[in-house]
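For this view, one protein chain was removed and the others were kept in their places.
Going by the order they are written in, the chains are A and B; count residues from 1 in each one.
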Amino acid sequence: MAQAESHPRKYKVIGTRPVRHDGADKVTGRAIYGADLRLNGMVHGKILRSPHAHAVIKSIDTSAAAKLPGVVAVTTSADFPDLQDKIADLGEGAVNLAHLGANVLAHGKALYKGHAVAAVAATSPHVAQEALSLIKVEYEPLPAVTWVLDAMKDDAPLLHDDVYTKSMGKKADKPSNIAAHIHFEKGDVEDAFAGSDLVVEREFKTASVHQGYIEPHVSTALWNQDGHLTIWTSTQGSFTARQQTAELLQVPISQVTVVPCEIGGGFGGKIAVYLEPVAAMLSRKCGRPVKMVMSRDEVFEATGPTPGSSMRVKIGATKDGKLTAGEAWLAYDAGAFPGGVIGPGCMCVFSCYEFPAARVDGYDVLDNKPKTQAYRAPGATQAAFACESVIDELAEKLGIDPIEFRLKNAAKEGTRRVDGPVYPRVGFIETLEAAKASDHWKSPLEGKNRGRGIASGYWFNIGLKSSAAANVNPDGTVSLLEGSTDIGGTRTSVAMQLAETLGITAEAVHPKVVDTDSVGYTDVTGGSRVTFATGLAAYEVGRDILRQMCERAAILWECDAAEVESVDGEFKTKDKRMTFAELAGKLSQTGGPVVGRATVNPEGPTNGFGTHIVDVEVDPDTAKVTVLRYTAIQDAGKAIHPSYVEGQMQGGAVQGIGWALNEEYVFDGEGRMANASYLDYRMPTALDVPHIDTIIVEVPNPAHPYGVRGVGETPIVPPPAAMAVAVYHATGVRMQELPMSPPKLWAAMQK
Amino acid sequence: MKEFEFQSATTVDEAVSLLAAKGDQARVLTGGTDLIVQLREGLRSADLVVDVKKIPELMTMSFSPEQGLRLGAAVPCHRIYGDKDVAVAYPGLADAARIIGGWQIQSRASVGGNLCNSSPAADSIPPLVVHDAVCHLAGPGGRRTVKASEFCTAPGKNVLQRGELLVSLEFPPPAEHASSAYMRFIPRNEMDIAVVGAASWVQLTAAGDTIEKASIALAAVAPTPLAATEASSFLAGKPATSETFAKAGELASQVARPISDKRGTSEYRKHLAGVLTQRTLAIAVERARG
Partner (left out) sequence: MAKKTHVATTINGEPMEFLCEARQSLLEVLRDNLAMTGSKEGCNNGNCGACTVLLDGQPVDSCLVLAVEAEGAEITTVEGIADDSRLHPIQQCFLEEAALQCGVCTPGFIVTAKALLDRNPTPSEHEIRFQLAGNLCRCTGYDKIIRAVQDAGKRMAAEARGASTTTNGSPARQQQKQAT
């Protein structure tokens, strides 16, 4: 086991801030992202999308489009295999392939505005676009529903007649938009509330928000005449993209190679396939590579978002500030197909605290929105907005400082979450202590219309499967092959762990993200897992290389391999020593090259906690909120590359600020998104936020040799709650709705 | 994007005859920051796009304290706020030019284009109205002038006839003890469409404590940019105090007749019209005092 190894406490590489390996390519414009790919003979695909939020598709006539000069292929769902009720294990959980396929190209019904209906490939994107207007689709519009509580009503428009509520392992007897009901319970909740000195219960709602990555979805497929399918794509997981595509086309995975291009952001939204199977089908029909790029409005209308929610949270406490009981009722929309992120929402809602008794009910609800996808700590941010708002109100009513109140109840080693698991060593208390000691918390906030908020958040951070291999080069460098697509600098954070293990510099490791034929199975870049799990694989690769190199040294020195040890980049016996590079240069004399390899599958979460502090000023006349100061504090376990840890904290905080203040899907009366552009979706610009100060807390993860915990997702969890508390202190209004956009906050301030 | 023909005109006459020949299927290209988006998204169509940026008259910006400002219809925003004399003489105009889109947009977008796009939320139109700008048009029938306040007729519609081109905007010379300001409310701090916009122009007495004349115009509270004439005439002769500004704000708010949409509710917009009127008056007065 990893933790059995002993390591120097002083690291040489870990904790430093080297320039990322792919850096020069990315600042000069040379890096090849999905849309930058050009293949000989390439044609361009476009998708026709439903103008209705809910409609029966009575007929599709593509004949005129097919005849347009320049059009080389046309497809609809009729070209795809029938996948009725086939369930596939896609690594991150099972998925109903019929639903996945129907999201890629509608089967019989359009379930949201923007739902893909047909596709064409043509010699230029303009011709493909023109061809779309020649496709005749006959729709029978149906009533649409886009608000989760409306969708739960008995008389709501029903999206699927084959979805029945699944609750505690039982299936209901009639179809419903409520796809699943989740229930967790611990202790005697009624008793515990009865014994409370104070109980606060509040209702909350949040709008759908999008991940907002700057690079639109893009895929290029070549279905070669020999039957092999190659897909160049922008994905968080090349192996899951391969599996989804193979399953939807019903071809063996060995017939599909996925080549991951550089990826321009994902945040959870680039795991499900959208374009890959369609580009593949078009390519099969025309025999040429087909490239498909979404436009920004397609990205908003047909991918992501993360759920809108309706939530009720009730928490009790004693006079002296001990939590007694919690109860949460969470309804998240799943969009057009079942399987939203209600599960983690339910697991996270009370995850920061020790609750003697608690109950959580969660609902996965279908409505006429794009199928919801993961977004950075999926489901946790909504839940934390509700829970942390109530925690703050309890602390205020009890007259206890909000940090002290949290410290009295903080989850720690041995705390059992309401959904069952017991925490190992975690660093929540340390983030609270760091918050208390921070310059931000200790500096008084002065001035009118200003307020300070604090909130905490939790995300699991997963392990899952990672593979890696590395070749030792004669000059003492090492080429590292990995399967984790690099969204935020993980080539470097993984390479640094290999470098540390081998005792060489970060620059002496050359990391490459390779295709699905060139490395072992690797799960998605998601769940804040890459620096942890692929880092663990790199560490194991390093151990494998060191073991082999000791054997090679033994050959050179004509001694027993057990006599050779490797320390800090040197191999030595009692009287001989050689550097890593020296030995690397002599490998050909000892039997040939050395290749290290590893595959890991660490189980259980790495448990990331964070606490954020924010100061705001609210314009009393316009209700516009200005963020004055922000500090994000998080337990990173061990920060491999502190700049990129800070970057994750800063980026997550700003996404959370956007979620808190302005981002939302606005729907018109017919269920169509009214603001499907960056202009009206309103993500924060550089001018909308201050510098985001960071404090990295390091409570090493016992399940990783260098103590790494995931860091990417936790930072988006606390901000909306912290912002709401700050707005309360500035205005006296406790906002229980996201976003707290100026018209909504102004209306609340008038009451 | 649908196919279209592109012509770059070098004289006003050439542009006019190109436009006249194609009628409503001809579009004038200045900065393109509205037109190209509209063509791409199918909101407008064109058989012919006529670039007018090679016509010297449309790219000229000339100012003198005696003659005032002649602003070519295609002069990009960055040249307006980048010219100190113009920015000092017509501060409300410079305020608007500095906040239309981001820097990349300001490098291309023109006030003339903003006017011809005739959005109710256009940032530069209220300043044109309060500065009494006059539009110089050229058409197949010759040249004519229209007051900027009368240029827009409905959302996206204006007085331009078939083949007619906006050539330039003429601003009267800056008056003594006078200044202006433009502000808009947006949820973000840049890169947004005005939820409400307000421009105020004031002329003070020599002593600087009383308003002699004032003009207020609003954006995004009616189908066209709106002159708040009641508020403007109320201000004449009133002391330049916050109480006066507040009363003018109320009057401006009363004439606003906004809709509720994705950018804000009607009630909120009416309220903002008052707030922004007050705030721009305060800034304009401060600027007028020097």
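As a working rule, a residue touches a chain if its C-beta (ideal position, glycine included) is under 8 Å from a C-beta of that chain, and two chains touch if they have at least 3 such contacts.
Everything numeric here is computed off the predicted structure, so don't read it as measured data.
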item	value
Omitted-chain contact residue, chosen from B:G68, B:G101, B:G139 or B:G249	B:G101
Chain not shown: contacting residue from A:P511, A:G637 or A:G651	A:G651
Which residue of A:R20, A:K314 or A:R529 touches the chain not shown here	A:R20
Omitted-chain contact residue, chosen from B:V12, B:L29 or B:L251	B:L29
Residue, one of A:G488, A:G569 or A:G608, that touches the chain absent here	A:G488
Where the missing chain touches chain A, by residue	17, 19-20, 22-24, 26-33, 35-36, 38, 126, 211-216, 262-267, 293, 295-296, 487-489, 641, 643-644, 646-648, 650-655, 677-679, 683-687, 689, 691-692
Residue ranges of chain B at the interface with the undisplayed chain	1-6, 8, 29, 31-33, 36-37, 39-41, 49, 51, 53, 76, 78, 101-105, 107-108, 189-191
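By definition in this document, only the chains that are shown with their structure count from here on.
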item	value
Whole-Å gap between the CA centroids of chain A and chain B	44
Chain B-touching residues of chain A, taken from the complex the two chains share	126, 129-130, 621-622, 624, 661-662, 666, 674-675, 678-680, 682, 684-685, 687-688, 741-743, 746-747
Chain A-facing residues of chain B, complex	1-3, 102, 185, 187-193, 195, 261-265, 267-268, 271-272, 275
